[in-house]
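Attaching a single structure in structure tokens format; questions to follow.
With one protein chain removed, the remaining protein chains of the complex are shown where they sit.
Order of writing sets the labels: A, B, C, D and E. Residues in every chain begin at 1.
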Amino acid sequence: MDGVVDELSQPASYKDLCHEHHEGAPMPSAEALRGIVELLRSIIFPGFFGKSTINKDTLKYHIGVNVEHLFALLVEQIQAGLAFADYCNVAAYAAYNQQTIYTELHRMATDRAEKFIAKLPEIRRVLATDVVAAFNGDPAAKTYGEIISCYPIIKELTIYRMAHELWLLDVPLIPRMLTEMAHSETGIDIHPGATIGEYFTIDHGTGVVIGETCIIGKNVKLYQGVTLGAKSFPLDANGNPIKGIPRHPILEDDVIVYSNASILGRITIGKGAVIGGNIWVTQDVPAGANITQKK
Amino acid sequence: MDGVVDELSQPASYKDLCHEHHEGAPMPSAEALRGIVELLRSIIFPGFFGKSTINKDTLKYHIGVNVEHLFALLVEQIQAGLAFADYCNVAAYAAYNQQTIYTELHRMATDRAEKFIAKLPEIRRVLATDVVAAFNGDPAAKTYGEIISCYPIIKELTIYRMAHELWLLDVPLIPRMLTEMAHSETGIDIHPGATIGEYFTIDHGTGVVIGETCIIGKNVKLYQGVTLGAKSFPLDANGNPIKGIPRHPILEDDVIVYSNASILGRITIGKGAVIGGNIWVTQDVPAGANITQKK
Amino acid sequence: MDGVVDELSQPASYKDLCHEHHEGAPMPSAEALRGIVELLRSIIFPGFFGKSTINKDTLKYHIGVNVEHLFALLVEQIQAGLAFADYCNVAAYAAYNQQTIYTELHRMATDRAEKFIAKLPEIRRVLATDVVAAFNGDPAAKTYGEIISCYPIIKELTIYRMAHELWLLDVPLIPRMLTEMAHSETGIDIHPGATIGEYFTIDHGTGVVIGETCIIGKNVKLYQGVTLGAKSFPLDANGNPIKGIPRHPILEDDVIVYSNASILGRITIGKGAVIGGNIWVTQDVPAGANITQKK
Amino acid sequence: MDGVVDELSQPASYKDLCHEHHEGAPMPSAEALRGIVELLRSIIFPGFFGKSTINKDTLKYHIGVNVEHLFALLVEQIQAGLAFADYCNVAAYAAYNQQTIYTELHRMATDRAEKFIAKLPEIRRVLATDVVAAFNGDPAAKTYGEIISCYPIIKELTIYRMAHELWLLDVPLIPRMLTEMAHSETGIDIHPGATIGEYFTIDHGTGVVIGETCIIGKNVKLYQGVTLGAKSFPLDANGNPIKGIPRHPILEDDVIVYSNASILGRITIGKGAVIGGNIWVTQDVPAGANITQKK
Amino acid sequence: MDGVVDELSQPASYKDLCHEHHEGAPMPSAEALRGIVELLRSIIFPGFFGKSTINKDTLKYHIGVNVEHLFALLVEQIQAGLAFADYCNVAAYAAYNQQTIYTELHRMATDRAEKFIAKLPEIRRVLATDVVAAFNGDPAAKTYGEIISCYPIIKELTIYRMAHELWLLDVPLIPRMLTEMAHSETGIDIHPGATIGEYFTIDHGTGVVIGETCIIGKNVKLYQGVTLGAKSFPLDANGNPIKGIPRHPILEDDVIVYSNASILGRITIGKGAVIGGNIWVTQDVPAGANITQKK
Partner (left out) sequence: MDGVVDELSQPASYKDLCHEHHEGAPMPSAEALRGIVELLRSIIFPGFFGKSTINKDTLKYHIGVNVEHLFALLVEQIQAGLAFADYCNVAAYAAYNQQTIYTELHRMATDRAEKFIAKLPEIRRVLATDVVAAFNGDPAAKTYGEIISCYPIIKELTIYRMAHELWLLDVPLIPRMLTEMAHSETGIDIHPGATIGEYFTIDHGTGVVIGETCIIGKNVKLYQGVTLGAKSFPLDANGNPIKGIPRHPILEDDVIVYSNASILGRITIGKGAVIGGNIWVTQDVPAGANITQKK
């Protein structure tokens, strides 16, 4: 066994696979992120999540405590993400000591967490429209409460809408960790960089992929197995993919996409268009069009 | 931060998103439901799940304790579900106090739990046929024991067959919570309202959707990515979907559906028909037919 | 309730569904296997997983402790798997006592665990190529660290490559339990018997199925929803599927398969071929070919 | 083993040792009581206990949530205590069903819990005097904060003063369970029925016993090993001890009792008296007296 | 830090302080012993401990499961204790391999555990007398149930009476670990080697010491702070104490010893004698005598 340990401890063997931590800068924690998601759910949907029972007289106490706790966890995790992505450029700061870097990272993280907290009322407002969309889209649903407590699309969107705000605030790594947690739980893979309007829903959800540069309007509905992906991506002079180019579709308001359809590339699906199941779309679709599989 | 807390505590902002609890009536608990599933698995498949080792001399003690514990958890959770769905109609009971409502909910829950417990032997009998079907359908399987301990379809069906019995007993919310737990774990989304016969199996499973009003005969086999869905649904005068209409397919005995096929609407796939992969079926298919993708 | 307990305790009712344990031979434990996966991740990718922070001076202590702990857990779980599959043939050993069987199982398990530990450096080397493949294949990825900490394909391959080595060492049950754990987490279902070369990646991943007898070359890329499956399987004289026959495709080096394509049967996809999305392939494809859906 | 199980299951063998539960009436829970103590500590001494950090802006949210949680736990545990002690006299209620009894017990428990919550400000006020007494009595103490976070006497008195209020509210069993928890933690055994004035302290604490009918004035200080006990107790006609007779000492204000002294019987130690260590007192002691061990 | 690690890893520095484990022979586990105590309490006092509610119809299932679980834990822990004390004399077994030693230890442990299980009904019978003694001895006690659920003496005696049986069965280390757990919880230190008759009680308990070779008759009552100890012990030729010589007192039936009295050496306190508080007894006391502190 000693030989194996020696071999695995050779720097050459773990180059690129090892993350050396700066002092006081642990990796972002999946467990803490799960705590953050739980708190967010408790705040957005009072009485549905969290261990406490709720009545209107004491609701404010609970929201106060949960928002404070969420803020503290966010500062900690955002700071870990900033350290991971080396937002302070440790090499450039060589003249300074670890604590100076820590101080700067902490200031950056606090600033971003404060801005996120200020977005909470708007996040709740939009999620309320998503609940309506899910309810209207499923004849099997009996109450809003059933949607909120059971439906994977609401679990997914609660996390996605949080992750997207953090993405806009230039928080590294955390948004991707959050959406991969949601992906694992629901089978729906929405990149935090995607832009999605109000009253959005996905029926059943499993197997849906929505890429980084997608732009989705209001009142759009997808079914299971839909891909909004890239067709191909240009390589740079070294043969590496060029990062950050718009390469995923734009869906305008009121679009419906049926199960297992694939819409690929920076194309536009016009307002109110309907894309049938199991088909492969790589060209613009005009507003109001109805595209189905050939037989 | 105080401003955000105030805003989030405004009743207008959480209308429809807040669940106010009646006294003594917490939300159904995902953790308790996981405990219920663990107990069910221990009872149906002795020795495969649960922490204890099993021998035939002491098996009855274990089943006795597990059935008693399952009953107690079911009463508690069914009661929480009934309270959530307001089965006692709190407004109508206005003349009575909370405890009267509690008493009535408790009686309803106990009655349903007793009826469920009486179904356990039949649930075990049918799951035994599902194990046989999974084994016969997969050349990679070596023993029944491997099927029971590893295969997602058995995890899914154990939960679905429980949830379906609770659905038939008019237990609200809990059946949907259970099948969404299974959906998250296996990627297979079976609505608890669907009716599914003996010797059922799904190979690989991920991405399968089986809708609320499906009726599936005996000895049916599906592959990954299959949808048994609705084609569309009628709206009522207010533009809302009409709930509860039969809108999903009927699959008669001995049907096979290959991967990623979509069968949509209240159509009938006749006895012994074979539906090929990646195709879209919206019309009745006669018994014995073999439908494949056009090339 | 007593009647139900009696009925559930009748041997006839649990025949084939009950696993009676030999003394000192519990079922393999899902919890222990999760611990094994955590340790493997800590060893392969130091500093990304596990609770400790890492610096180069103390890294060897951590790897030493983790390898020792991994070895102990593996011996225990492999032994449980061997007992489950009755590798000692309890009937044949009838002349011996339980402890003799235990001793022999323990020797077998220790031998397999030692051989697995010796494979760790090679497993790390191959996973490093998979990280490169995932990074090169996704313009949305910013660093190797993001790939290692977030991407489902790396979670999946870490488990698959471990499970495959255990499969080659003739460890029963455990490899399947491991890959089903990964399947549940990522929606990617790779059978531990499949053979997969270096620089392998799957984009998004959900809904991919790779069968037991697949052989995949180097530098292959798949997208979500791809099936590498069997077309059909021959039955023996009793109507049961014949186990172990090669029945899944061979993908040579540099093949790309787009989303939701199904490649079925023991066919060969030649070097550098590209298979388009949503199509169904049941015939050999020559090297360099480009197959797409007909419109 | 079966024989032993049969024997242990004979009602004759567990008569008087078995507690049969009424439906919906579990035993009071030591774990829940520990939760109650944690909440009380968080409320009385904000910022010293509990996981949250505290600042003055958000303190009210925390106290609100903690008081609500404490109330809910108290109702549940007091109800369990009332059921245990059969405060509804199940036999007498024979005409009624279980739920009627449950309803009545719940009402009784809610009433007592409300009265206890109203006492919280007074409990805090008195504990503040105990902190001062402990600080003044120990030259080794540097700050009030050290007293609050470390000293066993404050852990003990926090529980005792709560238990005593519950005792006065005629809550059965729970006060004794609470003081025995404190006894186990600190080695100080104060009966919840004892009456103890402000500014009370015990130095070191271990081995102190304060009996049920003790009455202790203000500003009293004890040392380790002191007993305030009963000398003997009268038996009734059946030879059983008569319950509830005053049989423990009265200590007036400003008394000091040094280590390992025993004061026994319903005697009075007058204001300001000092009792030396290791002595045995069974007679009244006048105010201001100084009693020491003979040499 | 490396220097410290090197120094602490020198065999010379940890000689006598290090316990090297034989393969498959971990240390006895304090956590497992706590589990054993919980099971014992559940079996002896049904309905008072353990999470389940109890009714007479299902009691036998619970006792069956608990006895089986207790047996399994005992085998495991006794085996660990035997390995710790080297009951197989690893040196003498040098000709054999580890597994042979393991097999023999397992046989020894199983035999002792079976004998202990057979003692359970007698342990319950004697503890029932201790409950009566505690109740009769304390006017503050209202019911047997209060004694069983709160009183430290019953917690102590449940563990002591178990530990004493294991001591008689020549189980090493475990009895001492058990009584030290009880000592820590209650402040009462009874050596497992002591012999104690029926109807035994200690009022308040804290600070009581009962030595290894004490013999205590029936119906004896002690108060807090009592020592039944050794006066001195002879040394052997090397100046080491000679182990195992009777050196603690004998208390005959019906003796009462008041608080903080010390009775030292192999003396006999005759039937019905009463020893007053705070005194020091090193000579035999005749039956019926009443010894008190001189004033």
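In this section, contacts are C-beta pairs under 8 Å (C-beta built on N, C-alpha and C of every residue); 3 or more make two chains touch, one makes a residue touch a chain.
What you see is a predicted model; the values in this text were computed from it and never measured.
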| item | value |
| --- | --- |
| Left-out chain, listing which of the shown chains it touches | A, C, D, E |
| Residue touching the undisplayed chain, where the options are E:225, E:249 or E:276 | E:225 |
| Of D:1, D:30, D:59 or D:267, the one touching the omitted chain in the full complex | D:59 |
| Residue, one of E:124, E:176, E:204 or E:221, that touches the chain absent here | E:176 |
| Those residues of subunit C which, in the complete complex, touch the missing chain | 52-53, 58, 60-62, 64-65, 68-69, 72 |
| Touching residues (missing chain, whole complex) on subunit E | 1, 4-9, 11, 13-14, 16-21, 26-28, 84-85, 172-173, 176-177, 180, 183-184, 187, 189, 191, 193, 206-207, 209, 211-212, 225, 227, 229-230, 233, 240-245, 247, 260, 262, 264, 278-280, 294 |
| Touching residues on subunit D - with respect to the absent chain | 43-48, 53-56, 59-60, 63-64, 67-68, 71, 117-118, 120-121, 124-125, 127-128, 131, 136-146, 148-152, 185-187, 204-207, 223-225, 259-260, 276-278, 293, 295 |
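Rule of thumb we're sticking to: only the chains that are shown with their structure count from here on.
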| item | value |
| --- | --- |
| Between A-C and C-E, the pair joined by more C-beta contacts | A-C |
| Shared-contact residues (touching 2 or more other chains) in subunit B | 1, 5, 53, 58, 60-61, 64, 68, 187, 206-207, 225, 260, 278 |
| Touching pairs - complete list by chain label | A-B, A-C, A-D, B-C, B-D, B-E, C-E, D-E |
